[in-house]
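Following: one structure in structure tokens, then a few remarks.
Excluded from the complex is one protein chain; the other protein chains are retained at their positions.
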Amino acid sequence: MIYRESGQYKTSYEADRAVFPLRQDRIGIAVIIAAAYAAGVFGSDFLLQAVLIPFLIFSLAAIGLNILVGYAGLLSLGTGAFMGVGAYACYKLMTAFPEVNVVVWILMSGFFSAAVGVFFGLPSLRIKGFYLAVATLAAQFFLQWSFNRIPWLYNYNISGAIEAPLTTLFGVPITGATATAEARYLVVLTLVIGLTWLASNLVHGRIGRQWMAIRDMDIAAELIGIRPLHAKLMAFACSSYFVGVAGAMMVFLWYGGAEYNVFNIDQSFFILFMIIIGGLGSLIGSFMGAALIFMLPIGLGIVLPAITEPFGITVGAATIEHLRFMIVGALIIFFLIVEPHGLARLWQIGKQKLRVWPFPY
Amino acid sequence: MDLLSQIFVEPFALMVEMPDLLVQTLWEGFVSGVLYALIALGFVLIFKASGVFNFAQGIMVVFAALTLVGFYAMGVPAIGALVLAVAVMFALAWTVERVVLRPLVNQPDIILFMATFGLTYFLIGFGELVFGGEPKQMITDELMLPTGASDFEFGGGYVRIQHLDIAAAVIASIMIATLGVFFSKTRIGRALRAVADSHKAALSVGISLNQIWVIVWFAAGIVALVTGIMWGARSDVSFALQIIALKALPVLILGGFTSIPGAIVGGLIIGIGEKLGEFYWGPIIGGGIESWFAYVIALIFLLFRPQGLFGEKIIERV
Partner (left out) sequence: MSLRHLTIAAIAGAIVSTTALVAPASAQTQEGIYVPLLTYRTGAFAGSGIPIADGMHDYLTMLNERDGGIGGVPIVIEECETGYDTKRGVECYESVRAKNPVVVNPYSTGITLQLIPRAAVDRIPVLSMAYGLSASADGETFPWVFNPPVTYWDGASVFVKHIAEREGGFESLAGKTVGLLHLDAPYGREPIPVLEALAEEHGFELKLYPVAAQDMQNQGSVWLNIRRDRPDYIYLQGWGAMNPTAVREAIRTGFPIENMIGVWWAGGDEDARAGGADAAGYKALSFNGAGTDFPFIQDVITHVHDKGLSQFPRERIGDMLYNRGMYNSMLIAEAIRTAQEITGKSVVTGEDVRRGLENLNVTEERLAEMGMTGFAAPLDVTCENHSGNHDVFVAEWDGEKWTVGQDWTEPMTERVRPLILQAAQDYAAANPGWPARTETCDN
């Protein structure tokens, strides 16, 4: 009733091809963005620091991986390491040129991971599918080893970890221990919105269509004049850019410091879960997947004791952890069975239904 | 120049100088190669028959070994525990087929791959809940596995061979031979190969896919149990052991996802190559290169044969 296009006439091709053709969608997006900024002002510290900031950062990483897996059809298990490249590049740049603003370096650091991504993407020209996935594991293990064993990367720190020094934006500290959660959240939110807009333009544009052609059938794509070399490496570069920026943001705007094993293979799998549960080849799916996969364990950690305690059963932290693993595992399987195309598909179905509601026939 | 000598001269000089260490390295590589091959075998069995890249193979190794040790700790005699562990692996195979594979039939590969991740998480939680998270000792003596070692004089030094490692190699060979016979001679084995060739064609001649899947998952479970016993006897049965499964992945791309001989040859190449690399060339960059060296070996092979050494040739048509 509320959500329908009647009365909205498209008078130009641009309007017809818009990403959000419906006025209601545009209003909805504006409301969500406004609410997100409002949360930065009114949200509690715990909500911002432990829920929203990581959610946004993981969403960005998921968008990056989705470009590669969902749009270009190249399965990668090296996401964690590419996040690490972004983080370590940002650290080196920040400490080498402290006078430049940190936000610039966070955005720049993505280019380094893009370069590394292209290098490790080279085998994709020759191998496919799970063979490629395992080949990207080489990147994962080699890079992780480098973060650990090349002391130059962490400035020969005795702790072997990288730390976020104090930096400011417009005089407000945004990295380092004294930065408030609000300030960091607002920076993260702005960056993520900007980069999502960029990603949306990429995947809806010429390059995005090339990726999808390659994904659907690469030989056919080649025959209609798409260069696989160009398109595949571009996919690796763009994907790694987003992933690298997410990694830099993770260390500097969320953790405040990191060891090499933050970027381990579990991190890669974690991001992969997000895009599969969220929906391959969908930007909104990246956000939904990140929300579900990141918040599900936290939610369960809170919900499980709340369920058991009224019955007088006190379960230890370990038991809760075990149950958490079991439930997350079972839910992943459950979601895959119910909706293999991910939450994004559910969202689409919901919108379709809403369009004809309340008279579906 | 110094570096070149370190790479091209010194390792070989050391090999000649201390032949006993070379032989020992080759033997250690051989034994770990056999064990990698066993894990890879579990992957291959399932991939061949159902096209599922079963990430849960690693946790199945841990889970199988834990079940065995867990039942023994509850007072079941060793043989009884072994039988029960086999029964649990069968129950697992049946459940996986019912709950995971059947509803997901005909889904894209990546979805099935993801489902095995869900299975991994579930088994981690379930295993820890039932058996506890602390490492346990494998019941080596009770299973009548040999312990101890023999030293052989060789090249001015000695080569030490663990009896357990010999047993591992023998048991692995027996198992691989049995599987080979099973696949080529029995009715079920032939049905299995038919399914691997084409699901649809197999269905049309009356082969029950569901039954076959239970059988391959069960076979992979048995392989996991044997792997678990062997690795567990070498170190401990703990959840850290599932990381070992990642070691089997380069074996897979080297040998091909669908080839049993590939898994064995690949396992041996990776095992020996990795040990030689770590021992002779690792010290140049400070050691600890084992974690990624295997992938480099595999990638080099892959650039020449994109489908692995023994994989089926990929023919693409528009």
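Worth pointing out:
Labels for the chains are A and B, by order of writing; each one numbers its residues from 1.
FYI, a residue touches a chain if its C-beta (ideal position, glycine included) is under 8 Å from a C-beta of that chain, and two chains touch if they have at least 3 such contacts.
Everything quoted here is computed from the prediction, not taken from an experiment.
Touching the chain that is not shown, out of B:M74, B:A91, B:V130 or B:A149: B:A149 (per the contact rule at the top).
The residue touching the chain not shown here, chosen from A:M108, A:L169 or A:L346, is A:L346. Residue in contact with the omitted chain (choice from A:Y260, A:F273 or A:F287): A:Y260. Remark: the residues of chain B touching the chain excluded from display are 14, 18, 21, 24-25, 28, 31-32, 124, 128, 132-135, 137, 149, 160, 162, 231, 234-236, 238-241, 243-244, 246-247, 274-275, 278-279, 282-283, 286-288, 290-291. Interface residues of chain A facing the missing partner chain: 44-47, 49-51, 95, 98, 141, 145, 148-149, 155, 157-161, 163-166, 176-178, 255-262, 266-267, 292, 295-296, 298-299, 302-303, 306, 316-318, 320-322, 325, 334-335, 337-339, 343, 346, 349-350.
Note that in this section only the chains that are shown with their structure count from here on.
If you average the Cα atoms of chain A and of chain B, the two centres end up 33 Å apart.
By the touch rule above, chain B contacts chain A in their complex via residues 53, 99-100, 103-104, 107-111, 113-115, 117-126, 128-129, 133, 246, 249-250, 252-253, 257, 285-286, 288-289, 291-292, 295-296, 298-299, 302-303, 306-308, 314, 316-318.
Listed in rising order, the residues of chain A touching chain B in the complex are 69, 75, 123, 126-131, 134-135, 137-138, 141-142, 144-145, 149, 217, 219-220, 223, 265, 269, 272-273, 276, 280, 318-319, 321-333, 336-337, 340.
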